[in-house]
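Excerpt of the complex: some chains, original placement.
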Amino acid sequence: MEFLTKLDRWMPADIGAELHRFAAELYPICRSITGDGIRRTLALIGNRIPLDTANVPTGTPVFDWTVPKEWNIRDGYIKLAGSTRRSVDFQQSNLHVMNYSSPVHKTLPLSELRPHLFTVPEHPGQIPYRTSYYKEDWGFCLSHNQLLALEDGDYEVCIASTLENGYLTYGECHLPGRSNNEVLISCHVCHPSLANDNLSGIAVATFLAQLLTQGDHYYSYRFLFIPGTIGAITWLAQNREAATRIRHGLVLTCLGDKGGFHYKKSRRGDAEIDRVAQHVLSHCGETGEILEFSPYGYDERQYCSPGFNLPVGCLMRSVWGSFPEYHTSADNLDFIRPLSLAESLRVCAIIVDILEQNRRYCNRNPYCEPQLGRRNLYRSAGSEAVGTEISARLWVLNFSDGDHTLLDIAERAGLPFAVIREAAELLRQNGLLSVIPENGRET
Amino acid sequence: MEFLTKLDRWMPADIGAELHRFAAELYPICRSITGDGIRRTLALIGNRIPLDTANVPTGTPVFDWTVPKEWNIRDGYIKLAGSTRRSVDFQQSNLHVMNYSSPVHKTLPLSELRPHLFTVPEHPGQIPYRTSYYKEDWGFCLSHNQLLALEDGDYEVCIASTLENGYLTYGECHLPGRSNNEVLISCHVCHPSLANDNLSGIAVATFLAQLLTQGDHYYSYRFLFIPGTIGAITWLAQNREAATRIRHGLVLTCLGDKGGFHYKKSRRGDAEIDRVAQHVLSHCGETGEILEFSPYGYDERQYCSPGFNLPVGCLMRSVWGSFPEYHTSADNLDFIRPLSLAESLRVCAIIVDILEQNRRYCNRNPYCEPQLGRRNLYRSAGSEAVGTEISARLWVLNFSDGDHTLLDIAERAGLPFAVIREAAELLRQNGLLSVIPENGRET
């Protein structure tokens, strides 16, 4: 597809730098599952791709849940009573205030403050990331070193937040294709200054959407930029009909670190997206591991809930929770690498390309092999070895029986999809194959 | 289930001691496939559990077989003619007379006696166990050392047995449950003084039945105490209708030695009992090996004959024929250990418990996850790890789609059945799951 050719013309270092630059642009914003942070984030995404935003009012019932109050925050700090120096300061890092903290302003002794302070003792320099969305509470996150430095005494604590009726906001980029069948790409946009767990997924998804705006495609694509859990639930609750059109889907996250790829299968386990992702990971030249579906993780939990059971997997590099930087201030812009981001985008693009190109062909000469030689599609002299290209042609001819897709053939032949696809196209051009229209797929 | 709780309140050493004591009570009796020995054995079992005994007359046709004459024995010996000292004496061990020997009393030279004497040269101290049920013959079994000590000369041999029209006797303990569907537990009761191969199975089966008499259960249970082969054939021939109600079954034997567990699958290979037994062996903390079905072994041969093809497996510790004590006087009360017996009972009880509890549930909120947090069923703060209990709840919710049983879910989650079952019960109590009535199974 054109967009792959376009991607190939770019240098990975250049794409990587652009992806990283976009992550850096988004990094300072204090996001949450609702509020202005998410709206500012969507605005920056909307600068790059066509994006619709939806605002769902507080109190809207969404399946077993209810859209919560909207949370916004201006400031937050702890300081020794009477001092002017902030011991813990939201302006230094938006992780310092527990996400969704209710407003507070009072003075209290350290002993009473202590239960509201969260650290990671094993990594004394890191600020943890903590939330309390559905239980009204307040708290501060700080490095363990900061905690140890707090002297006894009374502290003024202030969280200048609001928790009021408002909206849950999400963004949607819909790119209609020749078919109504949809590919869903979903990423969460609710984490504040965390780079790998969230910004890497947002950046890759945005650039992938951008690539797809530049040319024709078979599937319609729906990119969702949503708050985790409640956002997916809200979207599914309000778009049940659209959900029925999803044929393949990917949740994107943790795509910027230096680890190898992990693809977590959909609940179905053998959906086309599962097979495509496995194929790409086994041919992409990096290490790739396949994980079975489990009902915890990211928003695939919702897409793969039994009532929907959508064919949606999750593509990651390092798996959430498996790296020490996870959900701490160490998951910062240094933790994500331009080349990792670029290669992640490339893997996503190849997955999309295979979804686009995967179809069934019909061998028009199914009785015995057609004579490739007189069409200059075979080795020129007997006794020469049959190279990969010719072998790919023979595989395509033998298995283009109406039952096997190009991906089936690639897997059976042990060859990359692209080689099989190229052979099929050449054979089609030579009148040896015809495309099988399928679900109205007639391109 | 109540009976498991009851079992758990007992100390394994105490249960083991009781099981061993019962085996010791049964040990001296000279059993065979018919006769008074089996009746005395059934009487002792009947002291502990409700037991019906059936007497099937000699000559009754049972499928391709005929119920044989009844065999009884009072005495048997070999002595040097004119001597008063018995060289081989039935009163010392009932293994000394070949089981089902016809009566004999005569004097003959050692050379003529020799073909009637059986030993185990590789284990010169052990008396072998030998039978000749269907070919009239007589013989003595003795240790190889005894044989070597026989001096040349004439010997008086006497077997005071009778082989006459009578009955084949078996015992049946039927414990009706809420359903007519049955679980079969079968063990053979035809071996004389052999502890592991026979008494261990009898003791475990008796105690399991005793546990089940104390409380409510879904399935009806049928415990068979029958002579090997001919007993199973006779029961099946006379209870063809009852056989159709068997949903799960286990043959119990060799459960007292110190070896690890072996479960031999039913002929079907994927019956629920096969999957339950595998699950229990892989979680019970002892080594457990799964064996494929083969058409030799114990009475599973008959239950799994192609005309019946019942889902009946066989639970053992060491496999028959694989230990040197097998079918010799060394398979005695020292060879079986109280703790092994207790753990065998426990494994059987857990298997029964899973059969009882295994069912399908229906997630009442199949669209997206229900909000566990507001029901206090989730971790309290974001960013905490999801522990086994919560993960079990998510597994149960996601796969309670009407297709998956709790065992299916346990296997997919890699968690013990009990953890999954507990999660399901908690979710049901919280109104998140409903039980699917199945085959009238509505408890």
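Which chain is which? They are A and B, in the order written, and residues in each are numbered from 1.
Assume a residue touches a chain if its C-beta (ideal position, glycine included) is under 8 Å from a C-beta of that chain, and two chains touch if they have at least 3 such contacts.
Just so it is clear, the structure is predicted and the values come from calculations on it, not from any experiment.
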| item | value |
| --- | --- |
| Per this structure file, total copies of the shared sequence (2 shown) | 3 |
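We adopt the following convention: only the chains that are shown with their structure count from here on.
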| item | value |
| --- | --- |
| Inter-centroid spacing, chain B versus chain A (mean Cα positions, whole Å) | 55 |
| Residue ranges of chain A in contact with chain B within the complex | 62-65, 99, 128-135, 229, 232-233, 236-237, 267, 294-296, 301-302, 304-309, 321, 327 |
| Chain A contact footprint on chain B (complex, rising order) | 363, 365-371, 373-374, 380-383, 385-386, 391, 394-395, 397-401, 413 |
